[in-house]
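Only one protein chain is missing; all other protein chains are in place.
Up next is chain A:
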Amino acid sequence: MGEFKVHRVRFFDYMPSGIRALAFNGDTERMAVARMDGSVEIFHCSDRFFQEKIIPGREQCGIEGLSWVGERLFSAGLNGGITEYDLTNQKVKYTIDAYKIPWYTFLILCFYHLNLDRQKSRIVSLSWHTSGSKIAAGMMDMIQIFNVETGHSIHRMLADRGVGTSRSKECVVWSVVYLSDGTIVSGDSVGMVKLWDDQTGTLIKSHNVTKCDVLALSVSQNEDSLVAGTSEGTVVQFQFVSMVLGKDDKEWVRTRTFKNHTHDIRAVAEITTAVVSGGMDAQLVVKPLLDKIEVRSAASALRKIHFPHRRLVFCARNSGLMLFQYPGHLELWRLGESEGKGIPGSSLFVKRNPEKLLHLKVKGEDHIRCSAVSPCGEWIVYSTASSLRLYRLHCDNNNVSITKISKLPKVLSSANQLCFSSDSSHLFSASTQSSVHIVSLSQSGCKFVGTLKPKSGSHQAIHLLAASEDGEWLASANSDHEVHIYNLQTRKAHCTVPVYSSAVTAMGIHPTTNCLFMMYADQQMCEYSIEQKQYTDWSRTVQRKGLHRLWMERDTPCLNVMFNPQNPSHVILHDTYMLCIIDQSLPLPDDKTQFYNQLTLKSLTEDQRKSHSHAFKVCKTFKDILCVELISDQSLVVVERPLEDVATQLPAPIKQKKFAT
């Protein structure tokens, strides 16, 4: 394993946004997640919860509810608008301003035809009966059932207020679920989950779940399980089980409690094999239900997703500049410099501190979708849903100035992904229909060169671009798992990598061999020779022998592929928890060999080492890694965002008495 000088960067104050709503589509196995900042993310549940699509939000656009209708995704916002999303191009399709009635958290398409009895109190939550003829609405201190045809209220059910001091506070019915057997489940601010009968409007049973609020409820598809999320950060499961075995008199019984969050849980969803919850602490937790899982594997383990599966940090390789992408602005930093050499593992004296050069605020309300900085550090580009801006950076000594490039070619109105060529002479912009526009950059300005279009296939948006070092090849990956390779000389599609069932999470083209190295969401890896249009021998060996069990059990996708210019057989990968160098010249480990063998190797002699070493060298020194990049002076930049720092920036959680503290 090589030795690198590492820039350990901890000044990227990235704050993930809290999760506000979840919606699960059982047919396509996709989970839609709405965040506080208005962004919507699509996770693929059966592909290790890979974050397939990100639709960035806007300022002042709070999403209150999400719903799938078939394969269409809708959201309802605080401003009363209903939005449909274009999932192919990952943007907002249209927004309809409903009657300015906020808080309609569940999407009701046919709502416009309804004229319910006018309500004095606000409606906080809604749920449809499966027949479509009745709606249950949670309000202040009560739940009402409406007949959809007449628009009149059928029942009013009063929710009790709390005891003691909370007596004077209104009881907010945060969430209602209308089950097909006519049971209405409500979760309220008193901490109760109550079950009501819609025929008589009476309370069947109440469960005191928490001392705080029950904010979210979700029922499984076959309605035998119910999960409730509380502001204590617990998810409580109820199950519809028969009290006497073998008989049909079933009751809702509180069963399991999961505590994986530190803050309010704002959304829960029960998918086929797991309970997914998200809240103010911005992590998406997938807790598997062991009774629903056939075979226990790494794919069905408890999963916590903290960071996006996209890159938010970009490095100008040749100039030591870093670009941090925040939702509403970009920051450009210059890396610090160190002095002298140290022994491996020691920290060096910092001669010059890292320096923030630029703070670039986004024009308009839209958030940044993608950005890039050129390897030479001269060009910065970002794109929102509506516009793309290209800047030129002038750096003389300590004066930094930028100029916006005006008169951009028309094709550069918006981009799904951006990438510079390695000599910074061209900008590649992924556009609609899986096409890539090429723009040449020069001192004078930019010029549209051409468009690369795939021969056939889907029109899904491209989420990854990789250009070869020699400027010969460009690879693009879209969310239909297709990887197209273009010849930049001819500007023609060169070939397509065979489609694999899992999504590509990172890829890179080897500088000397021009092989495309791809990492997949299910932790598989492939090396594809562009020139020979086939998998390399090494890749075939990997497929034949299989990867080590510990490698397959990692639960975060690899986010970057780099190549060590000093040793062409080294491929550098990273995920959130580790940094890995794959030495392609060494044998692959099988399940019997020790996977994390660095310490063992250290204790062995030179000769023994050879027989014990294998291709995977894993470094776990760094944690909560957002990005690792190799820059030109043989040093690595590791951008960490410790979860403890994220936790300290969150608002204080509800104080709870803990035993023995």
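Operating definition for what follows: a residue touches a chain if its C-beta (ideal position, glycine included) is under 8 Å from a C-beta of that chain, and two chains touch if they have at least 3 such contacts; residues count from 1.
Simple rule for what comes next: contacts and distances are computed from a predicted model.
According to its UniProt record, the chain left out of view corresponds to "WD repeat-containing protein 75-like" among "Proteasome subunit beta", "Transcription termination factor 3, mitochondrial", "Adaptor AP-1 19 kDa protein" or "WD repeat-containing protein 75-like".
The omitted chain makes contact with just one of the residues A:Val163, A:Met243 or A:Ala652: A:Met243. One of A:Asp291, A:Asp396, A:Asp607 or A:Asp633 touches the chain omitted from the figure, and that residue is A:Asp291.
When the whole complex is considered, the residue among A:Ala159, A:Val176, A:Val209 or A:Leu388 that touches the unshown chain is A:Val209. When the full complex is taken into account, the listed residue touching the unshown chain is A:Thr255, out of A:Gln60, A:Thr150 or A:Thr255. Residues touching the missing chain, restricted to chain A, are 205, 207-209, 239, 241-246, 253-257, 291, 659-660 (touch as defined at the top).
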